[in-house]
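Dropping the structure in here first, questions after.
Yeah, one chain of the complex is gone here, protein chain that is, but the others are all in their spots.
Residue numbering begins at 1 within each chain, and the chains themselves are lettered A, B and C in the order written.
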Amino acid sequence: MTTGLLKGKTGIIFGALDDQSIATHVARTCVAEGARIVLTNAPVAMRFGEIQKLGEELGAEVIPADATDLGDLEALVKKSVELLGGPLDFVLHSIGMSLNVRKKREYTDINHEWMLKTFDISAISFHKTMQVLYKLDAMKEWGSVLALSYIAAQRSFHDYSEMAESKALLESFARSFGYYYARKKQVRVNTISQSPTMTTAGSGVKGITEFFNYADKMSPLGNAPAAACAHYCAVMFSDYTRYVTMQNLYHDGGFSSMGMAPEILE
Amino acid sequence: MTTGLLKGKTGIIFGALDDQSIATHVARTCVAEGARIVLTNAPVAMRFGEIQKLGEELGAEVIPADATDLGDLEALVKKSVELLGGPLDFVLHSIGMSLNVRKKREYTDINHEWMLKTFDISAISFHKTMQVLYKLDAMKEWGSVLALSYIAAQRSFHDYSEMAESKALLESFARSFGYYYARKKQVRVNTISQSPTMTTAGSGVKGITEFFNYADKMSPLGNAPAAACAHYCAVMFSDYTRYVTMQNLYHDGGFSSMGMAPEILE
Amino acid sequence: MTTGLLKGKTGIIFGALDDQSIATHVARTCVAEGARIVLTNAPVAMRFGEIQKLGEELGAEVIPADATDLGDLEALVKKSVELLGGPLDFVLHSIGMSLNVRKKREYTDINHEWMLKTFDISAISFHKTMQVLYKLDAMKEWGSVLALSYIAAQRSFHDYSEMAESKALLESFARSFGYYYARKKQVRVNTISQSPTMTTAGSGVKGITEFFNYADKMSPLGNAPAAACAHYCAVMFSDYTRYVTMQNLYHDGGFSSMGMAPEILE
Partner (left out) sequence: MTTGLLKGKTGIIFGALDDQSIATHVARTCVAEGARIVLTNAPVAMRFGEIQKLGEELGAEVIPADATDLGDLEALVKKSVELLGGPLDFVLHSIGMSLNVRKKREYTDINHEWMLKTFDISAISFHKTMQVLYKLDAMKEWGSVLALSYIAAQRSFHDYSEMAESKALLESFARSFGYYYARKKQVRVNTISQSPTMTTAGSGVKGITEFFNYADKMSPLGNAPAAACAHYCAVMFSDYTRYVTMQNLYHDGGFSSMGMAPEILE
């Protein structure tokens, strides 16, 4: 399905790593819908080469940038505006990584230096990106900024650890910055709270398969796949959703509104 | 803007009364986006003749139905399926009327018989509609059912009176029925919580202008206009939002996420 | 444990049926904490005689009243004010009954006449009670009105059926009426969203045992027992919580904040 929803629009996609990444799905969908994009990821992610291939496939420049580094972000935004011929219509932030999860520290035995680093990578990078876009006046009027979140921001999921706090931060940044960006340029800022997704990043989380199957059963429509998430992102980047801002939007097959599914008991 | 988002889709639109109605905007947008529709409203609303004109403009049949009457709803749905050539892709419920507000009864001096009637018209009609669609198996797989709500379902707005409870009911019906319809046919059920809108129905609410201006100032993007709401509805009817269900979606220029806007204090 | 938390206070307790009723626990706790109370229930509930015994045990008058009948409510309130020596400090609404659940109608095959009756009994009775109290000016300043709710007001629980909507209504009434009562007399209005409880009323709900055990495992502290709920009600009636109003308060061992408990998967 394509309708040219994003015809003539331009944007930056953060976080495409490989074919499983939600950001990869979003990038492909945006281009299929008529947009021109720039891809970016941390320099270390470049090593695997898949993002370069994606860039070639989509006719998109790939610009490495450490999303925790204001200098890198500035260079990225300036270069993107130049390449894409002017201010941007959309930006996707799809970045998340937890040092304490990676290093298997229990939530009650956290290394707080690592926690700060996790917040910087997974959430503060979103504020930094918006601050750079805002200062460089790099978004078009009625542009759309999105970040990917998870319902652990609202409810406790044992093994999600400090990523719960990262997502709570991320969603708060969307509300707070959304106010300023709406007043300045009618730019919308939202988060999409996506079903658990079997990505390379996600697969590092302990018990992700149990998460995944439980959520799939609990969700009346089943877990939302990455391809469907890409369609939802496209819609949020389009002119059809101009008055939606400062929201956290559940794209989860109904999970967030379930109390108990009889399917779980069986 | 049109992209053919609803090409080949069919649906029923409840509640178009005149040019100010949100439902009228939705009807026009759906047809512009490629859908074929049936229009319906209460028999009494036919008298004014504007819905007939709208039907002619859009090439849409107009079928009167009292949305509180199961018999009327059954006839409407059967006829619509017949006219549109099979099960439906979407349904919009845009119905609301408060007897106590109309008759200027204070919220602390409610006539409870009228309250029951208000609930029947404004909210239970939504359950009835879904029950009829469900029993007649009149929706296509992955179809989409929407109702229009208001943030008074969550927060107190003095003059909104028993309509607050009507909207709370409406949103609860969306969650409850959404579970069943997802399991049966992957049909999605959602509500859109729209900014205050200057419709003929809305203008009956005491203090609506103050509401409207206050909400406009409080919302970083300003109040969402009816035309923008129609675009959002189209998106929710489309295949781009298949995994969104049992949600209440704020389409309000950011109002719902505001605590205090400095613009209010000035 | 008693501390005389409600010393000198007076109130009405609706809904004590037998020893399992939450209202019975609340009545005993209030009296133990120093309050004098009036007990009330529907005339039909009197037949079983347990409420009379409770009245004798607690030195409390028992006044039958149909909570859907404004005349009965007026008589009840007037008599209570007279018996208790003046305006009241607190009122507990613990009433809920679903005709469609009782008669085993599926949620997708609801009898809507019964639904209206269910709403009248389970939710509108709360508005009626407050309206009568308000008009008769029967509450003391900083008084406290409470109703018992359930998380089905926010999330879908398959077998809870139209009680979900009843609780959504109930909580909306608390917010809406709470505004007026705060402005008039600093009276607080709140709902407590209690864990599933094995009461005589609750046991009529299909699958209540599965509900109960699931919720117990999902709740980090386990399901909150009725006796604990009574303590929480006492606190909400006391002067320690004067600035809490228009809130829905979860008393559920943490259930409402859980996304997934590993205990469920085992």
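Heads up, the rule we're going with is that a residue touches a chain if its C-beta (ideal position, glycine included) is under 8 Å from a C-beta of that chain, and two chains touch if they have at least 3 such contacts.
Nothing here was measured: the structure is a model prediction, and the numbers come from that model.
Although it is not drawn, the missing chain touches A, B, C when the whole complex is taken into account.
Checked against the full complex, the candidates B:F126, B:F211 or B:Y250 give a single residue touching the omitted chain, namely B:F211.
Of A:M1, A:L116 or A:M198, it is A:L116 that touches the chain left out of the display.
The chain not shown here is touched by just one of C:A45, C:L84, C:A147 or C:A234, and that residue is C:A234. Those residues of chain C that touch the chain absent from the view are 1, 3-5, 7, 175, 178-179, 182-183, 186, 188, 195, 220-221, 224-225, 228-229, 231-232, 234-235, 238-247, 249-254, 256-258, 261.
Within chain A, the residues in touch with the undisplayed chain are 70, 107-110, 112, 115-116, 119-120, 124, 127-128, 130-131, 134-135, 153-156, 158, 161, 164-165, 168-169, 171-173, 175-180, 246. Residues 151-152, 154-160, 207, 210-211, 214-215, 220, 254, 257-262, 264-265 of chain B touch the missing chain (whole complex, contact as defined above).
To be clear about the criterion, only the chains that are shown with their structure count from here on.
Touching two or more other chains at once are residues 220, 254, 257-258, 261 of chain A.
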